[in-house]
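Note that one protein chain of the assembly has been removed; the remaining protein chains are unaltered in position.
Moving on, here comes chain A:
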Amino acid sequence: MAIPPLKIAHRIRPKSMKLRCIQEAPGRVEKLRVMLGGLIRHERIELNSHRAAETRDYAERLIQDAVLYGPHHKRSMEMASFWLKEKELVHKLFKVIAPRLENETRGFTKIWVLADPEKTSYEPGGLPGVHYKNDWVALEIKNNPLPPIRPNPTPHRSLYIPNLLLAAAAASIA
């Protein structure tokens, strides 16, 4: 049976995930399981861009199988119970996330590139925090209950106040 393609344009050739594990392939799988568990549990995680891209592919595959085939499909259930170590997350995948994203057509996850923070930001005591450069993203599942990352979408240019005033002035002159 042919496996349906993913809804996102995913990178086929993986880059280094900057892992510190000694065992190359098993450590990679283990880290992917940890990150997938975090994503399904918290619905939004922050990580570096390579790990995010790698995790995103697996998450898309899991959610798509859950949406298409449901919990009674043998292969989907095997995949889910392999990649999600905590069994309550398998329940969440099939009972919460798959019904929520049934009608999604453009991918089930989203990646936001974060700005480089200042050294003291995110720290209430003003202590120096992590400093990362151009490699820190937020990976989230769509339609989550968390506060939206971009609450106010950018309005059209014609709705900016200077443009409204200019348009009114032009109309009054003409």
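Here are a few things to note about the model shown:
One rule holds for everything that comes next: contacts are C-beta pairs under 8 Å (C-beta built on N, C-alpha and C of every residue); 3 or more make two chains touch, one makes a residue touch a chain; residues count from 1.
Throughout what follows, contacts and distances are computed from a predicted model.
Matching "RAB31, member RAS onco family", "3-methyl-2-oxobutanoate dehydrogenase (2-methylpropanoyl-transferring)", "Large ribosomal subunit protein bL32m" or "Multifunctional methyltransferase subunit TRM112-like protein" against the UniProt entry of the left-out chain gives the name "Large ribosomal subunit protein bL32m". Check A:Val29, A:Leu68 or A:Val113 against the missing chain and you find that the one touching it is A:Val113. Although one chain is not shown, part of chain A still touches it, namely residues 41-42, 44, 86-89, 91-92, 95-96, 100, 112-118, 121-122, 145-152, 154-155.
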